[in-house]
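One chain of protein is taken out of this complex; the other chains stay put.
== subunit A ==
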Amino acid sequence: MIRLDDVSVEKSGSRILSDVSLAFGQGGITALIGPNGAGKSTLLHTIAGLIAPARGRVEVEGVDITRARPPERAHRLALLAQNERVTARLTVRELVGFGRWPHHRGRPREVDRRMIAEALDTFDLTTLAERQLDALSGGQRQRAFVAMAWAQETPWLLLDEPLSALDPRHARDIMDRLHALTRPGAARRSVVIVLHDLGVAARYADRIVALKDGRLVVSGPRVLTMTGAMLSDLFETGLTIERVAGRDVVVPA
């Protein structure tokens, strides 16, 4: 379980998050939504233990994550940050292999090689495994980064806008895989993802955490919380949710 109690985060004297309290259990996909500057990425990095809150406490599986040592954190959650630049020339297999680093600290064993092969297979990267990262399309490259985070084999996977540079086909491809892998009986992983595309959130999220101006607006199951009224209020523009071909779709009101 991830639990935040009265968490406030400040940066350069200004408050980015104010008194955020929420809790959610394992399993499924949790989408962080909200307008630009709402504090979604800050919240994700605070959950990851990379930003220390000015006030409050963040617990992941009962452990105060801001006090946990980096290796311990890396066994509890994997964070895929936004727009990471890699200067080294890596193949897809080498990048995904870094996901195992918390387990082997630079000395891979047989179990690590097996997990790398599994992550490559899970994200349909086996045929691209020996290709250089800079020879891949944006979608393939992003899939490789998600596979690296997946290979870390943590109960929680935190993704900061992984779809921001992808076309709808590639975005859907990644979300389909994550959705399938977080269903009960699958890999028993949980995904917390920052999303700008409300259509993607409506289609794939099990839970919604909505933020505005650094404050929590709502947190709970998507079917209960994600309503046209809530979205209109959150984004200060008329939005409604309609059912099209059996799926929820967000459209302008």
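The criterion applied here is as follows: a contact is a pair of C-beta atoms (placed from the backbone, for glycine too) under 8 Å apart; a residue touches a chain by one contact, two chains touch by 3 or more; residues count from 1.
Everything below uses one rule, namely that contacts and distances are computed from a predicted model.
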Quick one: the chain not pictured, UniProt calls it what, "Iron complex transport system permease protein", "Heme exporter protein C", "Glutathionylspermidine synthase family protein" or "SoxAX cytochrome complex subunit A"? "Iron complex transport system permease protein"
Touching the hidden chain, out of A:42, A:152, A:182 or A:219, is A:152
Sole touch to the unshown chain from A:40, A:73 or A:141: residue A:73
Touch with the omitted chain, as defined above, among A:89, A:109, A:183 or A:247: A:89
Using the touch definition from the top, which of A:106, A:184 or A:252 touches the missing chain? A:106
Touching residues (missing chain, whole complex) on subunit A: 48, 50, 69-75, 77-82, 84-90, 94, 98-99, 101-102, 105-106, 148-149, 152
